[in-house]
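Note that one protein chain of the assembly has been removed; the remaining protein chains are unaltered in position.
Right, chain A next:
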Amino acid sequence: MKKVSVSFTLNGNTVTAEVPVTWTLLKTLREYFELTGAKEGCGVGECGACTVILDGEAVNSCLCPIPEVEGKSVTTIEGLANEDGTLHPLQEAFLKNNGVQCGFCTSGMLMSSKALLDQNPDPTEDDIRTSIAGNFCRCTGYVQIVESIEMAAKESK
């Protein structure tokens, strides 16, 4: 199988992956780097469980061919908390508001909402709902998730 060597920044560190050319970013994260925070739900862009931040924008890592990541910067859920282990305000808010039930959607929800708050620190409820419209949650009914993001936005100010 043809392999490619792809170098990029992963959660702040420069890394190189040697993987089959047909792998996606999601597969590379999970199987090469063993970062299993990003989940595979559908594998075709529908569920958002695989969301990561690529050069500042939320993307579905399941739809991203690994060669496209060359020279880019990727942030995954594993890169969200501070190095000393203190949680990101979004993570704190999800915990306080029961924004997590089974947890399968959570890493994707957090990455989508981080991309939102990075670009728009003062979002409306509509902005929040739009930002997570591509993230399916089968447990919470979304209300606690929206409240969590609202709280994190307020507390980050």
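Criterion: a residue touches a chain if its C-beta (ideal position, glycine included) is under 8 Å from a C-beta of that chain, and two chains touch if they have at least 3 such contacts; residues count from 1.
Basically, contacts and distances are computed from a predicted model.
One subunit of the complex is not drawn; among "Formate dehydrogenase iron-sulfur subunit", "Nitrate ABC transporter ATPase", "Hydrogenase maturation factor HypA" or "FAD binding domain-containing protein", its UniProt record names it "FAD binding domain-containing protein".
Of A:S7, A:T86, A:T130 or A:S156, it is A:T130 that touches the chain left out of the display. Residue A:E57 is the one among A:E18, A:E31 or A:E57 that touches the chain missing from this view. Residue-wise, the contact with the chain that is not shown comes from A:P65, picked out of A:G12, A:P65, A:G103 or A:P121.
Considering the complete assembly, chain A touches the hidden chain via residues 1-2, 4, 20-24, 43-46, 48, 51, 57-60, 62-65, 67-68, 70, 112, 115-116, 130-131, 133-136.
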